[in-house]
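Omission of a single protein chain aside, the complex is shown with its protein chains in their original locations.
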Amino acid sequence: MITLAFTLNGAPATVEIDPADRLLDVLRERLGLTGTKEGCGEGECGACTVWLDGLPVNSCLVPAYQVRGARVHTVESLDPAALEPLLVHGATQCGACTPGVAMTACWIVGHPEILASHSLRELLAGNLCRCTGYDGIVAGVQAALDAGARA
Amino acid sequence: MTVHQPGTLREALDLIAGKPEAVPVAGATDLLVHWPARVAEHDRDYVDLSRIAELKAIAFRNGELMLGALATYWDVIHAGRMKEGFPLLVAAARQVGAVQIQARGTWAGNIVNASPAADGVPVLMAYDAVVVLASRAGQEEVPLDRFYTGYKQTRRRPDQLVVAIRIPWRAHDVAVFEKVGGRRAQAIAKVGLAIAHSAAGWRVVAASVAPTVRRCTAIERLLTDGTPVRGPDDLHPAIERDVTPIDDLRSTAAYRKTVMARLLYDDLRGVCPAFS
Partner (left out) sequence: MHRREGLAKLTGRERYVDDLPLDDFLWGATVRSPASRGRVTAVRFGRGIDWSQFVVVDSQDLPGPNEILLIERDQPVLAAGYVRHVHEPVLLLAHRDRVALRRAVAAVTIEVAPEPAALDFRVPPRPEQIQYGADNVLKHLRIEKGDVERALATAPVVVEGVYETGAQEHVYLEPQGMIAHMDGDVLVVRGSMQCPYYVVKALTHALNRDEQHVRVVQTPTGGGFGGKEEYPSTIALHAALLALKSGRPVKLVYDRTEDMAATTKRHPARVRHRTGVTRDGKLVAQDIEVVMDGGAYVTLSPVVLSRGIIHAAGPYACEHVRIDGRAMFTNAVPFGAFRGFGAPQTHFAGERHMDVVAHRLGIDPAELRRRNLLRDGERTATGQVVNDGTDRVAVLERALALADYDKKRAANKAGGTTRRGIGIATFHHGAGFTGSGEVMLSSRVDVAGLPDGRIEVLSANIEMGQGTITVFTALAAARLGLTPDDVVVAEADTARVPNSGPTVASRTSMVVGRLVERACDDLRRRVNTGGRGKGEGLKRAIMDWHRAHPGGRLVGSATYERPPGIAWDDHTYTGDAYGAFAWAAYIAEVEVDLRTYTTRVTDFVAVQEIGKVLHETFARGQVQGGVAQGIGWALLEDCKWQDGAMANAQLTNYLIPTTEDLPPIRVAFLENPYPHGAQGAKGLGELPIDGPAPAVLNAVADALGVEPTTIPLTPERLMEIAERGARNAEQRRQ
């Protein structure tokens, strides 16, 4: 076991980990933060998306030992009010993809300048959803962006 | 499982000099796929490169671009001057996985992983990139087009790390990246192509059609010689010499060859007078 200290959702965190743990395992099993989901364990589905030093990454592909000293944000850190547009536009159905979608969505909303070079659909391509056909997600993120632009 | 987390390159090189069986870890987007099921790999030693600040640099200097071994796709997409100077890198990076992979995956990892279907390798190769390898014994530079010796085989010795990728800064009048994947985003290439032309001549690099990403020297010669090409079919003899596609889970040999010929023809028709 090794000791891992990092910043989790804005607060310092220390946890004993096995060197073979993925960040996903540490969050879910060792810290009980089960909001982050495992949909595939192969980097394809994005259900495990968290922000690592401000960028969305698949926590199933992050060796836990690499986050020492880093900033990690999980779905548990999101402001429910900010998620309202996603709720309203039908961005969630079964909800299994949803925490990952919410992480990518809020990251986009927090960095609207990225849309100068990237389309919403390109930025969301790493979050597979089998329920919505994506229209509800795209509409929800767009609405959140519009709300952000007005604010 | 033991993980070593050296803070400097020197430490890292010392470590793997003593433990050549240790596996370097960069963004882990290849190493950690299906990790829980790969129990046998949990018994190995790993050298985490992520703490080594020296490997993170991206620098333009002395007429070249230097990518440190930890440079990610996302770093390159957003680095200044990249789009103007090295548009193929940006084009390929945007087609690697999705944002979550781009944020973590490194160019050096792509090179060492040695997948024949890699997207980063073909554009680097088309730019005449040179792989900078270091060990305790010293540095060595291997041109990327000579780095691979066979399927998943490279010239890297186990005691060496890739520390940087050097790319000469040239003016290109042709620079095309093509990726045909199983779907429009986050897919592994069934056929990949990078085509570039500069004062150094033609570079045509193909992915997913041979055991390694490779330069297509017969095609390059045909372009250099200005051999007339009247349709995709005229490219087939050269393609036969350059690549050896196979049937696998993702596509067929016949499809790969045909698509390669058509993309080459279509991309070169506008820019190469010999193509009519």
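Labels A and B are assigned to the chains in the order they are written; within every chain, residues are numbered from 1.
Keep this in mind: contacts are C-beta pairs under 8 Å (C-beta built on N, C-alpha and C of every residue); 3 or more make two chains touch, one makes a residue touch a chain.
Fair warning: this is a prediction, and the values are worked out from it, not measured in the lab.
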| item | value |
| --- | --- |
| Chains on display which the left-out chain touches in the complete complex | A, B |
| Full-complex contact with the absent chain, from A:L31, A:L55 or A:L78 | A:L78 |
| Contacting the left-out chain in the complete assembly, out of A:L4, A:I17, A:A47 or A:V72 | A:A47 |
| Touching the absent chain when the full complex is considered, from B:V39, B:A171 or B:A199 | B:V39 |
| Interface residues of chain A (partner: the chain not displayed) | 20, 28, 32-42, 44-45, 47, 74-76, 78, 80, 83, 86-99, 102, 120-122, 124-138 |
| Where the missing chain touches chain B, by residue | 33-34, 36-37, 39, 42, 98, 180, 182-188, 191, 249-252, 254-255, 258-259, 262-263, 266 |
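By definition in this document, only the chains that are shown with their structure count from here on.
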| item | value |
| --- | --- |
| Gap in Å, rounded to a whole number, between the CA centres of chain B and chain A | 28 |
| Of all residues in chain B, those that touch chain A in their complex | 1-3, 5, 25, 27-29, 31-37, 42, 46, 48, 50, 74, 77, 94, 97-101, 103-104, 185-186 |
| Complex contact set, residues of chain A against chain B | 2, 18-20, 22, 41-44, 46, 49, 52, 55-58, 60-63, 65-66, 68, 104, 117, 122-123, 125-127 |
